[in-house]
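Missing here is one protein chain; the remaining ones are kept as they sit in the complex.
The chains carry the letters A and B, assigned in the order they are written, with residues numbered from 1 in each.
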Amino acid sequence: MTDMERPADGHSSAFLPTAKLQTLIDHLIDDGFQVVGPTVDQGAIIYDEIRSIQDLPRGWTDRQEPGRYRLERRNDDACFGFVVGPHSWKRFLFPPMAAVATADRVDAAWVMRTPTDDPPRYAFLGVRACELAAIDVQDRVFLRGPYVDPIYKKRREAMFIIAVNCTQAAATCFCTSMQTGPRCKSGFDLALTEIHDGFLVETGSEAGAALADRLPISSATQDQLEAAEAARRQAGDQITKTLDTTDIRNLLLGNLEHPRWEDVSRRCLSCTNCTMVCPTCFCSSVVEVADLTGDHVERRRQWDSCFNVDFSYMHGGIVRNDIRSRYRQWLTHKLASWHDQFGTSGCVGCGRCITWCPVGIDLTEEVAAIRGKPVVEITLTRGNTQDESPAARDGAAFPPEEGSGSCEA
Amino acid sequence: MTKHDLDCPENADRRIGPGLLESCGPRTGHINANTVFQPEVLRCLNCASRHTFFRFQKLSSEKTPEVVRIAEMTVTASEAILSRPAKVTDDQHTTEAPTAFELLRTIRLLDELPNRLLAKLAPMASVECAAAKVVLFKEGALCDRVFFVIDGIVALDMYVPQRDPTRILTVGGGELLAWSAVLSDQRMTATATVLDDARFIALAAQPLRQLCDADHEIGFAFMRCMASALSRRLLATRLQLLDLFAEPQPI
Partner (left out) sequence: MRGVTALDAPTGCDPANPWLAFPAVVDDVVDEIPGVATYRIRIQDHDAARRFQFRPGQFNMLYLPGLGEVAISVSGDPASPSPLPHTIREAGNVTQALARMGSGATMGLRGPFGSSWPVHECDGKDIVLVAGGIGLAPLRPVIYTLLANRRRFGALTLLYGARTPDDLLYTREVGDWTNQGLAVQATVDRATRVWNGHVRPHPGSGQFRFLAKGDKGAWSGHVGVVTLLLERLPLTRPEKTILMTCGPEVMMWYTIQAAQRRGLSQTNLWMSLERNMNCAIGLCGHCQFGPEFICKDGPVFRYDRIAPFLKVKSL
């Protein structure tokens, strides 16, 4: 079990040669873990079961831009020389499909059961700082509310985390703005920083320290420490994207009728990609799956998305019946309401939603547009505004005043 | 109690004699400064239901009530009575009954009028009572008074050919009736039927309009109250129009 409270042991770092990474993997497998790590598949770096360091995307890197993701060859053999891909660790902790209950008809009555849940004990190899933050965010959702999800809990408690400090950043990364990275500070068992011939190893928990003791590590030399420091700093230096989070909760919830929502809705396809790749999105639906007799029913929870049209369906109609209101729901939830609900932002700055949006919508730009031109300003400059949306031209509807009386004729 | 016999409204072949009437107490003093008639609610002991009769008494200078007539209250009856005002001096004015001013002050939609402006309306105000089933005014007919309901319930019905009369609204205490008398061409847009014994303050439309034209301060303030009442009525009508219960409703 990862101890989220213990900070990284930054001083006495150990060094593990690249080839000995296999030992780490072997120990984990011997200890009964299923090791999950990055690997190349269908032109992307995804997370899947691995057994060997040869399964890792050695020598590969990713080039990411809004709406674009390509793998490219590196000129070295680095094991973790890339950022994040379309998968996140939520697909293991919060599986896309899971049976939450069963019902069997026995003598005209229904017997409800909790299905046996026997997941593997996962060891995640290669968890980035933003992803550690995302796991913490989902812990708040699934473990620290009034109701606990037993499926998440079981997987989470058995988990072992080997984090990896990023040594580069993608054009879509903005973890620094969300204060989630690029440095892994806590929430892991072990953390690795890759340099040219191996890894600096930090322990973050007793379980991590115990495993480190079994590894052929040596004390890091000064050169190695400095190389690791330089590599980590490079990640921070390469970040170009920013998101101004000043008072963002009030900014977004106070601008629910901003013309920018109309503007983004003309670009957004409501395709749900962003919610699928986002490491914190947790929307789901429980559906009934019955066998042919109808006597055995499984209640299956599967990933859903607030972008799906019928997500907000209520007898008689759909509450969010246009893309504008669905995009607004997603973004205000992610960046604003999440604070009210869970005491933190829902965004960890990983940039996946920007990369994997087919039309390249960048939420940092959407927020900047709302921040740069709050509603009051639009009123004063109506007709002169650069914003071409009809709402701005005709006068946008403004957030309602509190306690306002009956509507005017 | 009375020198007149009355027909019982429930049973036309029954005559109600004096022993068969029971006083339910005076409803209000009739407080037009010029008239002294005091309506009183009486109950017919013959019937299971209550009927309201009004005993109009002229207060003579000796202060002994002399019954003038008893009639079931109708608009015509009250007009007949009101059209024969008699002078009264202050010491004949009954102190038990609330004054026009006091009753006007209870009307919520006139709350915004300060006392000194409200006092200007008092002279043209009269208090009326009407029993259940009395028709105050008919759709399409002329009415020269605007009514504020003090208490009771009045139903507004509109007639569409080939349909039963449609009840569009019921109006209760503090609310406005016959606004067309003062705002429009005096033609009523609905038929008003009393459901529960009701009391009103009626303002005569002609003097009221003249007052508003002559004194813009009271005119503006009064019209603002009317506009506010009508805007609330409009909202209520819109909510009815929305037919909020028609679709499947959330629990």
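Operating definition for what follows: a residue touches a chain if its C-beta (ideal position, glycine included) is under 8 Å from a C-beta of that chain, and two chains touch if they have at least 3 such contacts.
Just so we're clear, the structure is a prediction, and the values are computed from it rather than from any experiment.
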If you put the missing chain back into the full complex, which of the shown chains would it touch?
A, B
Given A:97, A:269 or A:286, the correct residue touching the omitted chain is A:286
With respect to the chain omitted from the figure, which of B:117, B:135 or B:195 is a touching residue?
B:195
Residue touching the undisplayed chain, where the options are A:29, A:46 or A:101:
A:101
Name, in rising order, the residues on subunit A that touch the hidden chain in the full complex.
100-101, 103, 105, 108-114, 141-142, 145-150, 253, 256-257, 282-288, 290, 294, 297, 299, 301, 304, 306, 311-316, 319-322, 324-325, 329, 332-333, 336-337, 339-341, 397, 399-400, 402-406
Subunit B positions in touch with the non-displayed chain are 108, 153, 155, 164, 166-170, 172-175, 195, 232, 235-236, 239-240, 242-246, 248-251
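Basically, only the chains that are shown with their structure count from here on.
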Expressed in whole Å, how far the mean CA point of subunit A lies from that of subunit B is 70
